[in-house]
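Handing you this structure, nothing more for now.
Every protein chain of the complex appears in place save one, which is left out.
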Amino acid sequence: MHPENKHEKIILAPIHRVTTGDRILWSILAGLLLTGIALWVYQFIEGLGVTGLNRPVYWATYLTNFVFFIGLAHSGTFISAILRVAGQSWRAPLTRAAEAITLFSLPFGVAAILADMGRPERIFNVLFFGRYQSPLLWDFTAVGLYLLSSMVFFYLSLLPDIALCRDRLTDVPQWQQKMYRVLALGWQGTPEQFHRLERVLDGMAIFMTMLVVTVHTVVSWVFGMTVQPGWHTALIGPFFLLGAILSGTAAVVIVLSILRKVYNLEKALPVKLFNSLRKLLITFTLGWIYMIIAEYLTAGYGNMTEEMHVVQDKFTGDYALLFWGMVVLVFILPLLIFIFKGKNNIGWMVFASVLINIGMWIERYIVLVPTQVSPRLFHEMAHAKYFPSIVEIMITVALFAGMALLYTVFTRFFPIIPLWETAEELPTGELSHQPATTQG
Amino acid sequence: MPRWGMVIDLDKCSACQSCTAACRMENNTPVAGPDQAAAGRTILWNEVLPFIEGEYPNVNVTLIPRPCMHCDEPACIKVCPVQATYKNEEGIVLIDYDRCIGCRFCTVACPYTVRYFNWFAPQWPEELKDHLNPDPEVAPRPVGVVEKCTFCAHRLRKAREKAEAEGRAFQATDYIPACVQTCPAHARYFGDLDDPNSLVSELASSPRAYRLMEELGTQPKVYYLKQG
Partner (left out) sequence: MDIGNLVYAFFNNPGPGGVVVVTVLGLACVIYYFLTRWIVYGGKGK
């Protein structure tokens, strides 16, 4: 009933017990998360004045987090869905780890928006009084559907392995065994069940691919549909989409290398996988610089006054350090590292991926803030300022801590590498995915 | 239905800012205080903006009183997810403070930056607290919602009620926003743009008349008469 997987022992090993190290890590992460929640309550009581936001910089850190976390979510869908549709079977060992990033980053993207609202208790007004003319309604629909679909896709992909845990892990605590029994939904692993599961996952993969494109484009249209310089560009949709796939794929590299080290999964996650990701990352970062050039060359050459205030701010003004820092972190350094140091070297790959993600957070900030700092009516006479307050910084930290907490807890209770998808053969008699080779 | 608009004569305006002060007292906008003002948190439904070109001694200064433009094609209304901001039948762009969720999409969408946000619960120095306008329509707004110039829509309501109480027809001249009424230089005019005989219609079609950022397609209803 359970497909044979020669790495089963290694993959199940982390689940057998929760270590002291885990408890310490989880306590720290939980502490950071609770601090963030406490500060959010403080902000709820006092008002958004406790942030660094002002007129005209009405949107900054929280919105940056929103876009960034939704962008991270694209990692999973890209690996699980898009590569699945493209028939890239090498991706099989990565799917669950990548999908878990999606699953655990989306809620914190949503939390970032709640943190940004002046009256979060009125969120349901969007359902009672929603107007589809507003890009926020498109956002609500797309992100909501994406969150729901990711949860379902994740759960369905996990189902055979929950059943395996139910059957194999007899030495875990009672409550844990019960959890597997309940969540397994009585899965028996019959050929027909596997056959149906594969078909649904295939269908969902296509749907999720379309959803991924829609979600991030729609998120960008919150900015693109205004007439503000720097935002009102047709390129913003593709730009955000590519940025999401870039930061998401880099996040997958980071997460995989940590899992590999911490859980001794070297045999199940060979260097070959990282080499494939490397090729993708080179493509994406080249695509990113193409968009940056297209965007700024067009704006700069056109020389329209209100656009130029924003462009100059980024190139030579108050935001130059962040802007050029972003270019170095997202493009220059990673590309050099990938090309000259990255092959067969996970350490360098991770370093470059971390740089990319830091750079991508800055990129979202750079899209958001300079445009507001030079408002259309004022641009000739005023230059606003913004700096995040401690409340915004700690809530940002809490968002990352929350995501890390959910992720690390998950890896202690469920196999992070899909056993059934990397098995030699499925009970259907077909070889649905070629098993990853273990060289390296 | 009348279509309310405003004309501001920049030759007559001396930038005394009485309009700004009158608007504050009429509409109970909160006082930010020096620290918050330095942080960019002031709420001034009407502001006088200095546009200064050139270097001394060849300076060209334009001082522009800026209320809400009450656009006919507002950018703010399009983006509100809950229609907390809306344009009524007479062309006035208003906000339902009870419905606003404080997302501030409207504040970033407005190209004229006329919309303000309540970063904290409203506060006033003791001396001003006794002089708040008691009209419930301009009751102080709570924390977390957006607010802006309403062309003193509460005065429109009062003018209509007064006309009815006096048993006569309501006339456009019965309704006048606080800033227009207060201006010592009589630089501001207000009335029905759809009435070809009204003063604002005449002024709005004068060769000196222009609107801010007309190319954006927002169709603002505040006209300025060019200096000089």
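Note that the chains are named A and B in the order they appear, and that numbering of residues resets to 1 at the start of each chain.
Heads up, the rule we're going with is that a contact is a pair of C-beta atoms (placed from the backbone, for glycine too) under 8 Å apart; a residue touches a chain by one contact, two chains touch by 3 or more.
Here the structure is a predicted model, which is why all the values come from computation and not from measurement.
Q: Using the touch definition given at the top, which of the shown chains does the missing chain touch?
A: The omitted chain makes contact with A, B across the full complex.
Q: Of A:Ile24, A:Ala38 or A:Val152, which residue touches the hidden chain?
A: Touches the omitted chain: A:Val152.
Q: Taking the full complex into account, find the residue in A:Gln193, A:Ser353 or A:Thr396 that is in contact with the omitted chain.
A: A:Gln193
Q: Touching the absent chain in the whole complex: find that residue among A:Val85, A:Leu185 or A:Ile206.
A: Missing-chain contact among the listed residues: A:Leu185.
Q: Can you tell me which of B:Met69, B:Val82, B:Ala159 or B:Cys179 touches the chain that was removed from the display?
A: Spelled out, the listed residue whose C-beta touches the missing chain is B:Val82.
Q: Tell me where the left-out chain touches chain A, residue by residue.
A: On the side of chain A, residues 126-134, 137, 140-141, 144-145, 148-149, 152, 155-156, 159, 185-190, 192-193, 195-197, 200 touch the unshown chain.
Q: Considering the whole complex rather than only what is displayed, give the residues of chain B touching the chain that is not shown.
A: 81-83
The rule is simple: only the chains that are shown with their structure count from here on.
Q: Indicate the whole-number Å distance between the mean C-alpha point of chain A and the mean C-alpha point of chain B.
A: 43
Q: Under the touch definition given earlier, write down the residues of chain A that touch chain B in their complex.
A: Residue positions touching the partner: 46-49, 52-59, 116-120, 122-123, 125-126, 128-131, 133-137, 140, 222, 225-228, 372, 375-378, 380-381, 384-385.
Q: Please give the residue numbers of chain B that touch chain A in the complex, ascending.
A: Against chain A, chain B makes touches at 36, 39-42, 49-53, 66, 75, 78-84, 99-105, 107-109, 111-113, 116-121, 143-146, 212-213, 216.
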